[in-house]
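Structure first, then comments.
Every protein chain but one is kept in place in this view of the complex.
Note that the chains are named A, B and C in the order they appear, and that numbering of residues resets to 1 at the start of each chain.
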Amino acid sequence: MPSLSSEERQQLHDSLLELLGDKYTFEQWKKIARSPGGEGFGRAEWKEFAEMGWLGIALPEEVGGSAGGLTELGIIMAAVGRFILLEPFLGTVVLGASAIEKAGTEQQRQMLSEVAAGKLLLAFCHGEPGGGYARDWVKTVATRDGAGYVLTGEKGFAIGAHAADQLIVSARIGSENGPVGLFLVPRSAAGVALNQAPALDGRPGATVTLAGVKVGADAKLGTSDSDRLGVIDEVIDRGVIMACAEAVGAMASVTDQTVEYLKTRQQFGQPLSKFQVLQHRLVDMSVSTEEARAIVHAALQALDDKTRDAQRLVWMAKVKTAQCARFVGGQGIQLHGGMGMTDELSIGHYYKRLTMCETLFGDSEWYLRQLSLRRDAA
Amino acid sequence: MPSLSSEERQQLHDSLLELLGDKYTFEQWKKIARSPGGEGFGRAEWKEFAEMGWLGIALPEEVGGSAGGLTELGIIMAAVGRFILLEPFLGTVVLGASAIEKAGTEQQRQMLSEVAAGKLLLAFCHGEPGGGYARDWVKTVATRDGAGYVLTGEKGFAIGAHAADQLIVSARIGSENGPVGLFLVPRSAAGVALNQAPALDGRPGATVTLAGVKVGADAKLGTSDSDRLGVIDEVIDRGVIMACAEAVGAMASVTDQTVEYLKTRQQFGQPLSKFQVLQHRLVDMSVSTEEARAIVHAALQALDDKTRDAQRLVWMAKVKTAQCARFVGGQGIQLHGGMGMTDELSIGHYYKRLTMCETLFGDSEWYLRQLSLRRDAA
Amino acid sequence: MFIRTVEHDTSLDKFRAEVRDFCERELPSVIREKQKRGQHLEKHEYISWLQRLGSRGWNTGKWPKEHGGLGWEPAQFLAFQEELGRAGAPPLMSFGPTMAGPVIYTFGNEAQKRQHLPGIIKGDLWWCQGYSEPGAGSDLAALKTRADRDGDDYIVNGQKIWTSTAHWADWMFALVRTDQTAKKQEGISFILIDMKTPGITVRPIIGITLGHHLNEVFFDNVRVPIANRIGEENKGWTYAKFLLANERVGNVDVAKVEGNIEQIRQLMAETREAGKPLSDDPTFNRRLAELEVGLATVKALMADQLAAARLSGAPSLMGAAALKLRGTELQQGILQTGLDVLGRHGMVYQSDALHAGWNGEMIGPESSADVIYEHLYRRAATIYGGSSEVQKNIIAKGALGL
Partner (left out) sequence: MFIRTVEHDTSLDKFRAEVRDFCERELPSVIREKQKRGQHLEKHEYISWLQRLGSRGWNTGKWPKEHGGLGWEPAQFLAFQEELGRAGAPPLMSFGPTMAGPVIYTFGNEAQKRQHLPGIIKGDLWWCQGYSEPGAGSDLAALKTRADRDGDDYIVNGQKIWTSTAHWADWMFALVRTDQTAKKQEGISFILIDMKTPGITVRPIIGITLGHHLNEVFFDNVRVPIANRIGEENKGWTYAKFLLANERVGNVDVAKVEGNIEQIRQLMAETREAGKPLSDDPTFNRRLAELEVGLATVKALMADQLAAARLSGAPSLMGAAALKLRGTELQQGILQTGLDVLGRHGMVYQSDALHAGWNGEMIGPESSADVIYEHLYRRAATIYGGSSEVQKNIIAKGALGL
């Protein structure tokens, strides 16, 4: 798998931190998040990220990407986490783009150049009410309608769906027992109804009701009618590991912020950082971050190397990262005391984002179950 | 249920601590435990406990007992735990005696006066290989033989079986589908073979093979052939809560010992007890002990009051006590450092005994499972 | 070990029935409905309910009879809380009945008792707690808000922070520094402040819940009569600690915790994984069982503390600390489990749904917003009333002599 050298990775990492540290301050974050009538993220910022080449990092060169590996995309997602960026990386660059790349025709894959250019926003609408985290629970049906299809069903909450240009919708082709296909559905198509709501972390998204939505034949990703659950599995795994990478960046920031806060906060005549109990807590936060970083790195590499145990490593990384995120996020608030409880400080927002990363695509208990059920895959 | 007043309980408690603190020092403990060719406990001590009235505390007055409640027996078991007494309280006074009391005929119950007098040692031989902690797993069969029975089967490891005068053996009457009865089997009866071995805590016990052991009609506890699984359930529950009470006493001692050790052990120019991390660890040990004490007390009272939720409380007490015992025992060793690892100091022996109490009759996970399966019983 | 006898009181069955019956008749349907939906009450709604309870003396049932209470035994108070919880009534208010009241009747003078106790008993007035300051969190005694004598008044200047429901409060009990030179615990006085006094500014703090519960309170030359001081000048720390022990026991509202578990059980039944309800899932059931074990333990610890309080007038500082530690951990554990269920609905947080009149469409189970609100709010449970770390310091020093 092509990927950048260590030096190029270091440069990418440095440029992310430099630009974001400079421009994406927490004050700026609040402005974007709270902009009245806004979409919950910054269009201008998205454009700038595109110009930096970040959106196309893992896309093929022929669509304007850098042909980097998932490790490189992971470096970007870690920075996304470190600054709790509000822009739709997961929905568009990770899930949406990989669905199109893996399942789309040559022509459909041309859309990826618009992704790389920051001109196309995507949302991956797969999960459904009643399915929980199960990946194969699809009740939405795409019945044939001439050369095209009519989609009917309900899709669960997806962050960013409210602003996506195209929804990528899974549906069973022909009947409720048919193979699962993936369809491009314009958000503005007739029959698409969104129930917009914020997630725990305040990011808007929506559930989607498809009431006889007519789409053309070319709305289906790929040409065959074969079952796409395998592709969906890969797309979700990519979402999993990228949410983990994001969490690792967020945890690193929480740990840093908490160390700094305790060094300055005076109580009982000395900085809180002088209390051994708090020192050890910070150590546990730091080591937890390091644990997650190490196993996420190992999983990214396994994906890039396409090793046999890659999926299992991704799931293991999810388990460990979720557990660490819970601990680090919770302690971030605890050690900030009352300050951790206000909406004005960043620490609570990191906590919320970590909670999202922890549960997106399945929580640690769910993956432990999957790991124990599919031990033979090891 | 008759039980002593708070003042009488306090007196009982004080007399236990006074006598045992005086006579059952750890040096004495080692002498008893390591006596070459010994039985692993002290016969002389047992006699003395009988004279103090401790063995009959919860037995009826007509057999020489004090007609105390289980709360009083719990006070004794807590002292047993505090001094990690080696004598067969659980097997004889708790399990054996209650089986006879609950299932025996008037005549059989006369044996209890020998228990109270310290002249009869019992072992409760119920669990079997392959059964795990399941309480209804009985494959041993008692086929009829004239007026008596012939017992055939295998019983799992029971502490104290090596020295018991009578084994109380569960067996299915008539055939492998028959009702479960309880039988008194002299350890010396023909056809009884013991495989003696030490448990983790060094206390000897044995597995028992019954190869066509002939016993008389009066060996069966009670006269009817009705199923005794209900009685067995109650006997085991009594074992559970008394093992918990024992663990509470042992935890209190571990906490005290560790506090004392850290107050004297100098490192980095000050007593270890001055390090905040260790202070908070001791607090967690102390609070854990207190939690276990509180819920065990609540369960003892529920048993004495025969409330509807008594069994559920006993199981909950087991879960909590086992979890606390694991923590307290483990930290006892950890905070003693290398000293915790030698066979010469008491702390390792407390650790081992706590491990036994934790797992006897089922561990915390097993009871959590039972609690969640029988939620309707709440 | 196992020495104290807690009597098993079946005579409470009648009392329980009385409470049930009362709630049935008296709990306003708007409150009942809001409670069911996890919606937040307006102050006037809350007060109207507290006044009804007050008509029976139930807000302060556990107070001694001599001070206008009903002299309830611990078991009766627990039973009362349980029945309220089961009836879907709002939790009891603690600022007046559990915190201010006992300090006033224990350390206050006759005039103060006459002035303040009836309002607390009747449920008319709302209290808040002026303890924390920007520079005094864990280190409460480092507080700087000062009260300087001027004739018959103190002139109060300074700032309190994290003041729950200060925007609703009629009165605040507050710690202020009356001696600037003494060692920090020794220059503190305990005073009662009428929140309508000129010079007080209450500024909202929006929490991570997105709700307004906390406040900053600023004092700019606020005149408080010296007659409003409880007990002796500069002895406020003693009363503060007395109050804290009560507060910590009060931090653990057993009925509320029980209600939370019930709520989670319900969430599990309403949430499906590949079509099957989570209430069939062994892992979730195991967690539920573990939470129930935690509840039983906290109840047992609570029974001890209430018995101790009955014997000696207050819970032990050590016992209260242990109870607060484990009670708040349990609360967080329960609400974490709730969140783990809600992940399956996309972790949507429709905080607007917490207010009456919202007419959006709920995503996921009806209680979702309430559970997430509570989860976020209770992150503070191990911080407020003295953080868990502070509780452990207290036990280390006080109980273990470290």
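The definition used in the following text is that a contact is a pair of C-beta atoms (placed from the backbone, for glycine too) under 8 Å apart; a residue touches a chain by one contact, two chains touch by 3 or more.
Treat the numbers as computed from the prediction; the structure is a model and nothing was measured.
J.: The chain left out touches which of the shown chains?
T.: Touch partners of the hidden chain, whole complex considered, are A, B, C.
J.: Quick one: say which of A:Val169, A:Ile236 or A:Leu282 touches the chain that got left out.
T.: A:Leu282
J.: So which of A:Leu313, A:Val328 or A:Met341 would be touching the chain we can't see?
T.: Touches the omitted chain: A:Leu313.
J.: Taking the full complex into account, find the residue in B:Thr92, B:Ser253, B:Gln301 or B:Thr355 that is in contact with the omitted chain.
T.: The one listed residue touching the chain not shown is B:Thr355.
J.: Hey, which chain C residues sit against the chain that's not shown?
T.: Chain C touches the missing chain through residues 282-283, 286.
J.: Spell out the interface residues on chain A facing the chain that's missing from view.
T.: Answer for chain A: residues 3, 5-6, 9-10, 13, 71, 74-75, 78-79, 245, 248-249, 252, 259, 262-263, 273-274, 276, 279-280, 282-284, 286-287, 290-291, 293-298, 300-301, 305, 307, 313, 316, 319-320, 365, 368-369, 371-373, 375, 378 touch the chain left out.
J.: Touching the absent chain: which residues on chain B qualify?
T.: 127, 129-134, 136-137, 156-159, 195, 197-200, 202, 205, 207, 266-268, 272, 275, 277-278, 326, 330, 333-334, 337-338, 340-344, 348-349, 351-352, 355-356, 358-360, 362-363, 365, 369
Going forward, only the chains that are shown with their structure count from here on.
J.: Taking each chain's centre as the mean of its CA atoms, how far is chain A from chain B in angstrom?
T.: 54
J.: Express in whole angstrom the distance between the two chain centres, defined as the mean CA positions of chain A and chain C.
T.: 38
J.: Which residue numbers or ranges of chain B touch two or more of the other chains?
T.: Residue numbers touching two or more other chains: 276, 280.
J.: Which positions in chain C are in touch with at least two other chains?
T.: 389, 392
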